[in-house]
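With one protein chain held back, the other chains of the complex are shown just where they sit.
We just call them A, B and C in the order they show up, numbering each chain from 1.
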Amino acid sequence: MFPNSFEYIAPKTLMEAIELLKQHGYDAKVVAGGQSLLPMMKLRVAAPSILIDINNIDELKGWRNESGYLRIGALTRHADLEHSEELREQYPLLAETAVWIADPLVRNLGTVCGSLAHADPGSDWGAAMLALHAQVEVAGPEGKRQVPIDDFFVDTFTPALEETEIVTAVLVPTPVGRVGGRYLKIERKAGDFAIAGLAVHVSLASDGTVAEAGFGICACGPIPLRGKRAEEYLLGKKLTPETIEAASRLVPEDAEPADDLRGSAEYKRDVLRVFAKRGLSDIAKELQGEVVLR
Amino acid sequence: MALHQTELRPLGKCVGRKEDPRFIRGKGRYVDDIMLPGMLYMYLVRSPYAHARIKSIDTSAALQAPGVKLVITGEDLEAMNLAWIPTMANDQQMVLATGKVLYQYQEVAAVIAETREQAVDAAQLIDIEYEPLPVVVDPFKALEPDAPILREDREKKSNHVFHWEAGDREATEELFRNAPVVVKKDVRFQRVHPAPLEPCGCIADYNPSTGKLTWYVTSQAPHAHRTVLAMVSGLPEHQIRVISPDVGGGFGNKVPIYPGYVAAVVASLKLGKPVKWIETRTENITSTGFARDYHMTCEIAAEEDGRVLALRVKTIADHGAFDAAADPSKFPAGLFSIVTGSYDFKEALVEVDGVYTNKAPGGVAYRCSFRVTEAAYLIERVMDVLARRVGVDPAELRKRNFIRKEQFPYKSPTGWTYDSGDYEKTLALALEKIGYEELRKEQAEKRARGEFMGIGISTFTEVVGAGPSHTFDIMGIKMFDSAQIRIHPTGKVIARLGVRHQGQGHETTFAQIIAEELGLSTDDVLIEEGDTDNAPYGLGTYASRSTPTAGGAAALCARRIRDKAKKIAAHLLEVGEEDVVWDGVSFSAKGLPGKSVTMKDVAFAAYTNLPEGMEPGLEATYYYDPPNLTFPHGAYIAVVDIDKGTGAVKVRRFLAVDDCGTVINPMIVDGQVHGGLTEGFAIAFMQDIPFDDEGNCLAPNWMDYLVPTALDTPHWETDRTVTPSPHHPIGAKGVGESPNVGSPAAFVNAVVDALAPLGVEHIDMPIFPWKVWQILREHGVTE
Amino acid sequence: MRTYQGDFVIDLPRSSVWAFITDPERVGPCIPDLLKLDVESETRFHAVVRVGVGPVRGKFKLSTELTVTEPEVSAELSIRGGGMGSGVDMKAKLTLSDTENGGTKLDWRCDAAISGPVASLGGRLIDNEAKKITEKMFNNLSKALSSVSEQVAATSEETAEPGLKE
């Protein structure tokens, strides 16, 4: 299959791209990796008349450390983060998450920011970025703005983007203390969208208490959701079998799963609990080495 | 393993495949690779509704669209008497819908244009007004008296298609009345689809100046397709040439004739140009022949020690909108009555009722000899239920009930005569090799710790190789198969067969058989299949029938040549024919040591130096009508661990011990087994085609109809025993489907075994993680 | 079949609400993302709507027929049509009742059947989307009716033309 016909434009600068969006608005779609958009266009459930390919815009490439955060440019591919040895120490959740997305071929093209802008409820990056408390950098005719990830997902397939705006980067705060990250996902087959997924991010202060906690819930609601109750509970506590147990029970409380062919809502909630427990236990072992688990 | 095989006596050796050099270079030639001058493209408009009356079809805008040459609707076909075509199951099927549509994605109109893009674009301009009708997706509801009648074309005003039964009702019921133990289970074999990697498609190329139609088509049975096409279209059969080029997998999907094929032929006849139609994956899954969809109720009557007495099976078969099963004519439920399996039942009664629903038509044999998969799954599943009820280890229960080696040929209570087998030996090897005793110990320890580990056994019997022709025909055409062998003067051989491989390695294995029989090497023999203008008539490749039928034909055809060769050899050796001895590689004269001639010598003489009066040349044709089917069997063992937290099942080990009689190429046999196990695994754990109440297909593509990747698939272990078929010319039985037939029960038995401490007796496939979790939850098990 | 339902109260007498909901010219524009409205008769109208869920964008053509079940009490809207190779078949039942303070309560219940690739493909999402679109439709209706009631309050003499621009 192939898409309906469209006009293709590959601007070289961000300003040009935004100008094109201003001209075409609703009829235009931005493509970066194209691994979500092109399949929909091939099935003809999506049929934009203008395709704006941002792959030639140099300023969107790569990542860099800026003060207080890691700035991941819009053309960063899943595979880039999967293989980025230099990020593994401080941002372990990035590689942990990347490897779960689709398959190696898709990961070579698909982008992190494209996945966020697509706002699929089953977005693994959506969950991971929630756990990391990221900000989405958006550029439009009025310049750039930052959108906290919690405000970014408005609804299914609906990000907090105007028709004239482009996601230019995602900003991941630099963690303090020792960091652990896990992405746990159950799929019907390798590379599938999650039945349920959970991103877990924890950093420990020097006294061993939790300085940062992040839980991002995937495929259990109309949008990726934050496990807020568990986060609040864990802050300032040490990771012990008891606190891990308690936090893991709180995670499903923030999920809004639905019954579907992948499983019942109740099932997905319980899997989130199990994932939270496993993720936290693993991180505890990694960072503390001696948590006794029941 | 040797890639080039110049060795003599190649039978049973790992010969590198002769077909591979083109495939590894990307030089295979599949239907969609063929581009003909002036070729047009066809695209089909399909119904979004599962059941709706067609009020109007407006094709005017499409006809005006750029590049469009023709639009065909059901009404156009009606005028040509081609709106309906016969199915292989004595039913008829719409080509393009007239009056109403009966399933979602049903073909309604065809658009033919200069390019693929134009055809698809124009198809979107066809305006069809539908009036939705009540939808029936549940076969049980379809049988209720007030259910809407789906098939208005039939005289019978009911959704019931057929009733079929085998076995002795009275005798079976008598045994049930007095049996100390009776177990009963409802078992569903869900709707699945063969989904080969290459979808279906064709190019119809009608040449008006010669009147000849060349039809390139993804076909597992090119000769049968030619005959059907001739009967349906009225074209003279000798003016139809069917070419089935390289086929990217079939698994039963490429046996039927589909509406798209017929529409493309009509388009080419009308336009006098080649017309290509290649379906998409979505079209493949949603509209071409599905498999299974059996709702079975199984009862076993047994003694208290688990020795079986009688079997009773009732089945509702959901055929969708048309009964387009590809079964032999006399077997509306295929070979399902083989359901007594490897066990010595005294009596059995098997009943099947076919039902119409608003789903895609079919009931094809997916990597399976006509419903033998449903049968093997059912008996192997319910034997485990019996084992549990009588408190006997499942391996032991099987041993107690096996048909013994000395009972062969064994007459089954539903009328089959099993050719040969040694079930105890095969199971013994499997148990030893997997370390059954150790595994049971490990399981006991794990159970004590609250962990869930399971061991599942399946000791299935297959039935493959249809004919014999007195019992088996498709649309009246007898199910024999054929080979034609021609030896050129330099001793090189071209052989053509009536079957058509789709990855099974015929170009190699049949070369091995022929080379073995003729004292040549595999490299000396070129195998050609798939061109009806060249190959002798045959019924095609499915139901594991190629080796039992065409393999037999190849061997006997070669022997026919050898008989003539012997006469020529006598002439060359200057002795009487009765003094000529064949030792497998050459002819020699009795009592004259050192004097011998090879087949190459004979071949040269056949064209240069013949005995007086002998017809020149060295070739033969053989139509082989097998005296019986062959009955491969196997013992499969799966070991699984269950994740208590998520319900996910991990297949830790899987061992398949197969017995397919004489092995032609062990490497290829192993490859076939690996592939079939993977399909069985997918069926057990991933695959289903569900429909919602509106009849929407909820697994219409490979995002939701799940095919396992290398990461999902377990590492397969294989071994084998060899019990030759007594009636097959080389003792071979066929193996391609055994792993798909035998493995689903092993997987499910393993999962049920793991959950047995909770009292679980059965879980329907596919075993999704949430189903397992649900069971664990109901029994208070949690992580 | 998917069923959605809800209710709302309008500060208008039942007769005014009835007049509104049985007027295709006024009900039509409440359809979300309406591109084109073509009123054929007092009981039939045709609409073209824009469907947009993220990248899934297309046009649906809908034909609507109004049937009065019981005047001033209940009516049924049958909406049928399709687009993007898919079909929609909806039956919306509206029931009016008086509230204690002279307003009207509108209960609605909508049975929707969606057929075709959109339903097949969108397994994960379609239910949520259909629900949202239906709710939006009745929200629009509620808003349109409240603006009528505001206008009635503001210019009590005139027969109000409902404000339908938003």
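General observations
Heads up, the rule we're going with is that a residue touches a chain if its C-beta (ideal position, glycine included) is under 8 Å from a C-beta of that chain, and two chains touch if they have at least 3 such contacts.
FYI, contacts and distances are computed from a predicted model.
The unshown chain of the complex is recorded in UniProt as "Carbon-monoxide dehydrogenase small subunit", chosen from "Dihydroxyacetone kinase subunit DhaK", "Carbon-monoxide dehydrogenase small subunit", "ABC transporter ATP-binding protein" or "Molybdopterin synthase sulfur carrier subunit". The missing chain, though absent from the view, touches A, B when the full complex is examined.
Among the residues A:Thr13, A:Asn108, A:Thr243 or A:Gln288, only A:Asn108 touches the chain that is left out of the figure.
Not every partner is drawn; the one left out touches chain A at residues 1-8, 10, 34-35, 38-39, 42-43, 51, 53, 55, 79, 102-106, 108-109, 190-191.
The missing chain lies against chain B, touching residues 1, 3, 16-17, 19-30, 32-33, 35, 116-117, 195-199, 246-249, 251, 280-282, 502-505, 667-668, 670-679, 701-703, 707, 709-711, 713, 715-716.
Everything below uses one rule, namely that only the chains that are shown with their structure count from here on.
Should one ask which of B-C and A-B has more C-beta pairs in contact, the pair is A-B. Averaged C-alpha coordinates give centres for chain A and chain C that are 37 Å from one another. Between chain B and chain C the centroid-to-centroid distance comes to 52 Å (mean Cα coordinates, whole Å). With centres set at the average Cα position, the gap from chain A to chain B is 44 Å. Those residues of chain B in touch with two or more other chains are numbered 124, 282, 698, 701, 704. In chain C, the residues that touch at least two other chains are 85, 117, 121, 123.
If you check the complex, the residues on chain C that touch chain A are 52-58, 84-85, 117-118, 121-125, 127-129, 132. Listed in rising order, the residues of chain C touching chain B in the complex are 1, 80, 82, 85-87, 89, 113-117, 119-121, 123. On the side of chain B, the complex with chain A involves touching residues 116-117, 120-121, 124, 280, 282, 645-648, 686, 690, 698, 701, 703-704, 706-709, 711-712, 768-770, 773-774, 777, 782-783.
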